[in-house]
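Note that one protein chain is taken out, while the other chains of the complex remain in position.
Labels run A, B and C following the written order; every chain starts at residue 1.
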Amino acid sequence: MTSAEIKAVLEHQFPAAMVENEDLTEKQVELKGNQWLEIATFIKNDPDLSFDQLECITGYDTGEDGPLQTRYNLHSMEHRHKIEVVISHNRENPNVASIEQLWRIGDWFERETYDMFGIVYEGHRDLRRILCPDDWEGWPLRKDYEGQETYHGIVVQKMKEEEGWE
Amino acid sequence: MSKYFANIYDTVNTLWTGMRITWRHMMNIKRDNVTLQYPEERWPRPERNIGFNHDNYNVIRSRLHVDIDECIGCLKCTRACPVDCIKIDTIKAPVRGEDIPNVGHTGETSSGTKKALLVSRFTIDMSECCYCNLCTYPCPEKCIFMVGGPNGSKHPIDYEFSEFDRNNLIYQFAKLITPGQKEALQNPTPEVEA
Amino acid sequence: MTVDFLIDWFAAMGDFPVIAFLLAVIISGIPIFLIMALNAIVAVYVERKVSAFMMDRIGPMGQGPGLHAGKWGLLQTAADAVKLLVKEDTVPETSDKFLFKMAPYIIFIGAFMGMAAVPFSSVLQVADFNVGVFYIIAVGSIGVIGIVMAGWASNNKWSLYGAMRSAAQIISYEIPAGLSIIVPIMMAGTMNLQLLIQSQSGTVWGILPNWIIFNNPFTFIAFFIFFISAVAETNRTPFDIPEAESELVAGWMTEYSGFRWALFFLSEYANMFVVSGLAVAGFLGGWQSPIPGMFDSAGWELFWFMGKLILLIFVMMWFRWTFPRLRVDQLMHVCWKVFIPIAMFNIFGVGIWKLIFG
Partner (left out) sequence: MGIVQGDQMILNIGPQHPSTHGVLRLEVRTDGEIVSEIKPHLGYLHRCFEKHSENVTYEQVIPFTDRCDYLASMNSNFGYVVAMEELMEIKVPERVDYIRIIMGELNRIASHLLALGVYGLDIGAFTPFLYMFRDRERILDMFELTCGARLLYNYMWVGGVSHDLPKDFEKICIGFLDYFEPQIKEYNNLLTYNKIFIERTADVGVIPADVAVSYGVTGPNLRGSGVKWDVRKDEPYSIYDRFEFDIPVGEGQFGTLGDCFDRYWVRMLEISQSVKILRQALKDIPDGNVHQALPKKIRPPKGSVYRRTESPRGDLGYYIVSDGTPVPYRVKMRSPAFTALSCLDEVSRGWMISDVIAILGSLDIVLGEIDR
């Protein structure tokens, strides 16, 4: 199926969940977060769609004032078609349902996105930081992130600055 | 039962095949040996005659080198460096394209470009360099290169530049300029007026 | 040149039997230790070279006469030994220090005692027991105690795994080794190593030397079972699971360093020497010449014995650098389901054979 047809199926099934977004390409579709688990279950199990492979979850920060986004690249091994689902989150309290139990790789992808953006995936059974240390502060890939100056008493030395390096 | 013995036969057979291979290699060690006794013998560095723009030079990436007399201080290499290991400070030359002998500044590059800037500092931290070669391509005078580059004939390829002190890996290429000379160059007017 | 000879000799010099006994034992202990050290130094060098040649490398070339530009790294193991002796001897803070320090000696003593009964020639043997075969098999298992002690005392999970695997492995492989060494005992009717070797003189079927391995098909199979079990008992690849470096880092030796580790190393190579010596004595005619009736003077006896022994040690190295490693359960499978049934069958077969042909 083409992306347009997939979108049509989604619109038919979940008319309330669709969000118009002009920034997106025709391969992407933005959905509301509140129905996501239901939609995910549907597109995974529906024989016509059958998105059985979750290629990638990308966290995305639209800017210092804009919302955070999670982008899911889905692919169907059976039908060989793909779609990218975009879900926007409130910047102050970013959360969305976890799809970790549908696509098992979602476990680590969601942990990674949580680690980098602080997006909370509700229902995830083991939502911890994965790449950064457990006690790291802040969400590194957000645009308003500022690095820690000390970590466990280790001062980030600006030796080079003292020597005249910028 | 026959499977049991077939298994044992299979095991003995395949293990014996493997042992024959190692035996053969051991017997032909003179022919098969690939070890080089490093400090005494070295692998020949590959020579090739086409590089960027089909110039005649070796593409081997070893140590960065700058021909400071050619440098015009355009900062293109600094901008190209992904790890910011090149630092350049420049002073506006009093007269464009003129030699300043007391600081060893030459006014023109070998290709005839007149220098407007005097490079007072050209530092490369080789311990940070990631050997990506990106700084060498934008250089308009081809004065920064991995040794063995366009001027390979002048500078032999050198891999072995380990140091005991990390600071020795910060290479200074600019001609030494004392603070007094620097000040004089930056504020040339008072002297002229006096 | 047995220890009995020395005891008699000292006893004849005066009326102090206890002192004579002690002197004789100590004096005969020195050559054993020298042989062990020399064996380790040479075997490690050979192992390095063999492994290198099998891998298309040339192995150590530096340390030798003339230092860096020296010849073939002949002094490499000597340099290693010096390095091990001057290395810091670390004892983990949380270890059981007494056991930790004891373990290397116990393993060493096991190997050392085994060496005492190796028949180098018809006269060169430190202790000529009337139960020599049994003795070697018995003292060979002392090492297990040391290994378990080392693994337990290190207070390290990897060491513990290594020790447990090792205990299971060595105790299991004692059985096929023991069962297959019964075959030469049956053939010769003695457990004395000298008598066992003497019974293998002459020829069999006119051409082959009358070694037990060539005596009948069952003994032929028994030799291989014994040899492979011996490899397993010395913890070498493909049975090196107690120290499997890609799984258990270094197994029960993980926490050891310096001289204590050197003792483990020494014992490992000494164990290889002892089990190969037993295989040679039991199956390959010991110091008997391969061409019956020729080259059998005293010097040749030593030469033949050492030649056969070195050949077997080489085969162990050859195994090591060719094969992958088995898993614990597969190791047990091979032992209990393959070797032990065949070894049992062999004893039966040899008995029948002896009844009919012997």
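Quick note on the criterion: contacts are C-beta pairs under 8 Å (C-beta built on N, C-alpha and C of every residue); 3 or more make two chains touch, one makes a residue touch a chain.
All values derive from a computational prediction rather than experimental measurement.
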Left-out chain, listing which of the shown chains it touches: A, B, C
Interface with the undisplayed chain - residues on subunit A: 25, 28, 52-56, 58-61, 71, 73, 77, 80, 84, 103-105, 107-109, 112, 116, 129-133, 140-141
Subunit B, residues in touch with the chain not shown (by the definition above): 7, 10-11, 14-15, 17-18, 21-22, 34, 45-46, 48-54, 58-61, 80-82, 130-134, 137, 146
Residues of subunit C in contact with the chain not shown: 51, 54-57, 157, 161, 237-238, 240-241, 244-249, 321-330
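By definition in this document, only the chains that are shown with their structure count from here on.
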Most distant chain from subunit A by Cα centroid: C
Separation of subunit B from subunit C, taking each centre as the mean of its C-alpha atoms, in whole Å: 55
Intercentroid distance (Cα basis), subunit B paired with subunit A, Å: 41
Cα-centroid distance, subunit A relative to subunit C, in whole angstrom: 62
Multi-partner residues of subunit A (at least 2 other chains): none
Two or more partner chains touched - positions in subunit B: none
Residue ranges of subunit B touching subunit C (in the complex, touch as defined): 8, 15, 18-19, 21-23, 25-26, 29, 32-35, 37, 40
In the complex with subunit B, residue positions of subunit C that touch it: 50, 52-58, 61, 69, 318-319, 321-323, 338
